[in-house]
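Note that one protein chain of the assembly has been removed; the remaining protein chains are unaltered in position.
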Amino acid sequence: MKNPNPYPHFQGHHLIFPAIIKNPQALWLMIGASLAFCVLIFFLLQLLPGRSRRWLIIGCTFLAGCFYSMEFFLPVHQLEPGKMGNFLTPWVEPLGFFVMSMGGFAIGLGVVNLAAYHAKAIAGRKQGWENSVVFFLALIAMIVIGIWNVHVGRIAQQIKDPGVLKAFEHHTKTVTDGYELLFNGMLQPLGATMFSVLAFFIVSAAYRAFRIRTLEAALMSATAFLVLLSMVPLGMAITSSINVHSGYAGLRLENLGRWILVVINMSTVRAINFGVAVGGLAMSLRVWLSLERGAYFDQKV
Amino acid sequence: MEQKTLSQRVQAIDRKYLYLLLGVVMIAPLFYQEHFLPTFVSQEAVGIYEAVEAVPPDKVIVLAADYDVATMGENQPQLEAAIRHIMKSGKRFVILAQSQVGPELAEKGAETLAKELHKSYGVDWVNWGFLAGGVPMLKGLASNVRSEVKKDIHNKPLDEIPMMANVKDIHDVGLWLDFTGSGIWGMYVQFIYGPYKVPLGVGCTAVIGPQLFPYLDSGQLVGQLFGMRGAAEYEELNHHFGRGDRAMPSISFAHLLIIVLIILGNAGYFVARRRGGGAR
Partner (left out) sequence: MEHSNTQTAVLLGVLALFIVFNVLRARRGKELFIRRIPGVDHIDEAIGRATEMGRPLLFSSGLGGLDIITLQALEIMSHVVRHAARLNTRVLVPVYGGDPPLFPVVEQVYREAYVAEGKPEAFNPDDVRFLSGDQFAYASGVMGLMHREKVAGTFLFGYFAAESLLLAETGQQVGAIQLAGTPQTDQIPFFVAACDYTIIGEEYWATSAYISREPVLLGSLVGQDWSKILIAIIILAGLVLALFYGPNNWFSLLWKI
C-alpha cells in the first residue's frame, strides 16, 4: 500500500507545515523561493558597491537574529494541547534543518584538506610520510567497509526468505566483522585509551603545579587535599569514628568535602557562570547588531 | 655536571616513574576482590535511589545512556547499579541514547543483569536505541513517543512489544535518569524537567560533577551519581558488591598517591629554598 504520508519524518511534527503535508507542491514552492532569494542576495553582493554591500550583510544578519529573538520574546498561546508557542514557533525546526543542511555542504572540505596535506607529504617524501600512507589506508578502509556495511544492512532488511537471508548474512559476514573490528575493535578502544591517559596526566600536573609559594597556594592545596580525601572511602574512613548524628558530624571528611563543593565551590562557579553568561549575551548582541570589531568582523567586503 | 641534591631530585621526579607508580597503585588492588573499604553513601545517591522507589508501577523509568566507550568506565557501573535496583523493585525501564554506542553498551549491561535476575526483554525493559535530532527529537518524543521511535534496537515495531502498550508520551514516564560525561543533561533539565516536571537524575563523570550542584540545590535534579564513587554508593544501597565498589580501593590509593607526591614535591621545594637554591 502506498504510504499516504510522503513525508513520514514530519509525521509527529504536525505543527510544522500542515499545508505542506497536505500539499507537497507548497514544499517545492518554498524551496524554489529560498533558492531564488539566495541567488538574488549573491548577485546583489557582487553588484553593489562596498558600502551598500556592508549594509546588505548587516541587514541579513539582523533579520536572521531577529527571528530567534522574536520567537523567544513574543507572547505565546496554545498552539495545540500541550504545546505553547507563537506564530514563529512552527518555523523553528525547519529553520534548524535548513541551517544543518547548509553546514552539510562543508562536510567534504575537511577531508579534502587532510587528503591534500598527506598526499603532498607522500609525494615529497617528507619526514614521517609512511604515516600518511597509513592515513590513506585507514581512510579508504573505513569508507569502503562503512558504506558496504550500511548497504549490506539495507539489502538484508528487504530479504524475506529466511534461507536466503542466512546465506546472504554468511556471505557478508566478512564485511560486518571488518566493520566491527574497525569501529568497535579499534576506534572506540583508542578513544577510551586517550581518556584514560588523563589519569596519568593529572598526576604529573598535580605533582608539578602544586607548589606552596604563597598563602593562596597553601589554602588551595589544603582544600584540594580535603576534597581528594573526601571523595574516596580511604579518606572517609579517617573520620568514620565521628558519629553521624553528633554535633561534630560536619567534621567528617565526606561532609567537609561536600560543604566545600556545595557551598564555596558552587557559589563561585555560579558567579563565574553569571559573568560568562553576561559576556556571552554581550558578544551575541554585538554579532547580531554588527557592532563586533575584530579581524574577522570589520574586513572590507 | 653539577650533582643534583636530594631536594632537587625529589622536586623533579621523571614522569615515567610517576606513571609507573600510578599504574601499580591502581592495578594492584584490583586483584584483591574483598570489600575491605567502607562506603559512605551521599545524599545525592540516596536521592536517585528514593526517586526510583517512588516511581508508580504504571510508569516507566527512562535510562538515557548518553555516553560512549571513553566514559564507560564511570557511567557503565552507574547504569548497571541503577538497572539492578529497577529490576529488583519490579519496575520497568526504557533505554535510549543520544550517543551512537550508548544503547549497545546499556543493552549489554541489561542483558547480563536480566539473566541473573530473571527478567525479559519486551516485558521488563525496552531499548529504543540511538535517537538523533536533539531538542526537536525530545519535544516530539515527549508529545508522542511513536513519532520519534518506530522500532526498537532489534528492529521490532514498538506496537509488537508488550511493555510499550501503555507507554505513549512523557506522562507515562515516572523518572528520567541520564548517564553521561558531557553536558547533555542540560537539555533534559530544559525540555524534560522544565515543561513536564518529570523527576530527573544524572549519573555523571567526576569531572563534570560540580557543575550539577546548582541544579541539585534548586530541586531541578532529584539526585546525582558522582563518577565511580556514585556507582559504588548505589551498589552499597543495593547491597551488592559490584564494579564500583571493586574500583574504590584503586581510586583511593591513587588519590593518596597524588597527595603524597604533592607533599614530597613541596618538601623538596622548602628544603631547597631554605638552602638558598634549587629547582623550581
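Each chain gets a letter, A and B, in the order it is written, and its residues are counted from 1.
In this text, a contact is a pair of C-beta atoms (placed from the backbone, for glycine too) under 8 Å apart; a residue touches a chain by one contact, two chains touch by 3 or more.
Remember, it's a predicted structure, so these values are computed and weren't measured experimentally.
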Residue in contact with the excluded chain [from A:47, A:63 or A:109]: A:109
Residue among A:164, A:197 or A:244 that touches the chain left out of view: A:197
Residues in chain B touching the chain absent from view: 15, 70, 181-182, 190-191, 194-195, 207-208, 210-211
Residues from chain A at the interface with the omitted partner, ascending: 71-74, 76, 84-86, 102-107, 109-111, 113-114, 117, 120, 128, 187, 190-191, 194-195, 197-198, 201-202, 204-206, 208-210, 269, 272-276, 278-287, 289, 291-297, 299
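Assume only the chains that are shown with their structure count from here on.
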Centre-to-centre distance between chain B and chain A (centres being mean Cα positions), rounded to whole Å: 20
In the complex with chain A, residue positions of chain B that touch it: 13, 15, 18-19, 22-23, 26, 37-40, 42, 68-73, 101, 136, 140, 143-144, 146-148, 155, 206, 210-211, 213-214, 217, 226, 229, 232, 248-249, 251-259, 261-262, 265-266, 269-270, 280
Of chain A, residues touching chain B in the complex: 11-13, 82-83, 93, 96, 157, 184, 188-189, 191-192, 194-196, 199-200, 202-204, 206-208, 210-212, 221, 224-225, 228-229, 231-237, 240, 254, 258, 261-262, 265-266, 269-270
